[in-house]
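Step one of this worksheet: look at the structure below.
For this depiction, one protein chain was excluded, whereas all remaining protein chains were kept in their positions.
Up next is chain A:
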Amino acid sequence: MQRRVVVTGIGLICGVGHTAPEVWQGLLEGRSGMSPITGFDPTGFSVTFAAEVKNFDPLKFIDKKEARKMGRFIHFALAASAEAMQSSGLKITPENETRVGVHIGSGIGGFDVIEREHSAMLAGGPRKISPFFIPAAIVNLAAGQVSIRYGAKGPNEATATACTTSAHAIGDAYRTIQRGDADVMIAGGAEAAITPMGVGGFAAMRALSTRNDDPEHACRPFDKDRDGFVVGEGAGILILEDLEFAKARGANIMAEIIGYGMSADAYHMTGMAPEGEGCFRAMKNALDSAHLRPEQIEYVNAHATSTPLGDAAETAAMTKLFGEHATSHKLLVSSTKSMTGHLLGGAGGLEAGITIMALQNQLVPPTTNLVEPDVDCRLNYIPNKPQAATVNIALSNSFGFGGTNGSLIFKRWE
């Protein structure tokens, strides 16, 4: 019989809050994480705001000596992992340590460190490059540092699939447990790309909202006046466990992960395939893997980043897959990026956590800033106010540059 996998811990940090309960409360209040950038001087940039994690003190989680050796994305990964581990109550012991793995990805890794060390090299020559540059910057060091912190000696991996990174990390970790390679996986993603090159790079692609005079209303998924995404930062980490392992230790089970689907657009570097053809197949594969009919999905936490083409393509894919279930507005859809901004490699983890909290609370967080839906966007997007609803099964979407897609399905635990 196939091993079942449950979620026993959640750790979240983003512009809306520093913990999962704070984030959840903020989403219900419709709180925006967006504001003018403080991490660097954005003068001269076409985009001057983002969804920064404010007042974050890494020294609450990490020794000062160690913190200097880590990019900001690793700080976020350790903070969210601390919360997730604490909420799971899991104790890693000599008896179970080789059965606990980590799969934490990042889209870009230590952009802050890369920029700092490159500047040091240009100013002072190659001898000025810190010996900690590489281990502070490379993507898999979030997973590495978390394993060192907790003594997790099982599989240790990191995906780097752009904005699908942490959906893939969670989905692949789910498979790792199903296959029997581990009993527990600490899984998700972290990102810290609100740096001159990060913001400047996305702005150069014209991918970002330029609503600089009104950051709080800049991210407006599905709205006719949407004009691009807003860069966010933070992390989303789940504790996944084999059901029998979780039961044996008396864990508090939050949800079950029951489906995972992937696909590639094989179409364009950054643009989505017409009609969201790749998104459709990711969702369909997830449904098939869970042996579900489309109408059994009650809530979709959409990828919807607030770009003109992306939100319409995802809507088209949902319309095709869910049919009347979607067009009749029975299917609830929301984009919490309207408040958190886009965590890029951290988005799938953050949104998986949010999706699970929707199942736990029987409450669907809203899409804020949705004033007038676009002509291409005609589903029930839970505009501006949360909605109480019976939600037993929910799906979370992530789509990334390179045309890489992932969908996760979670089931309420009763």
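Note that in this section a residue touches a chain if its C-beta (ideal position, glycine included) is under 8 Å from a C-beta of that chain, and two chains touch if they have at least 3 such contacts; residues count from 1.
Everything below uses one rule, namely that contacts and distances are computed from a predicted model.
According to its UniProt record, what is the protein name of the omitted chain, chosen from "TRAP transporter large permease protein", "Acyl carrier protein", "Spermidine/putrescine transport system ATP-binding protein" or "Alpha-D-ribose 1-methylphosphonate 5-phosphate C-P lyase"?
Answer from the record: the omitted chain is "Acyl carrier protein".
Using the touch definition up top, pick the residue from A:44, A:94, A:131 or A:250 that touches the left-out chain.
A:131
For the full complex, which residue in A:63, A:214 or A:295 touches the chain that was left out?
Result: among the candidates, A:63 touches the missing chain.
Touching the absent chain: which residues on chain A qualify?
Contact residues on chain A toward the absent chain are 63-65, 69, 127-128, 130-132, 135.
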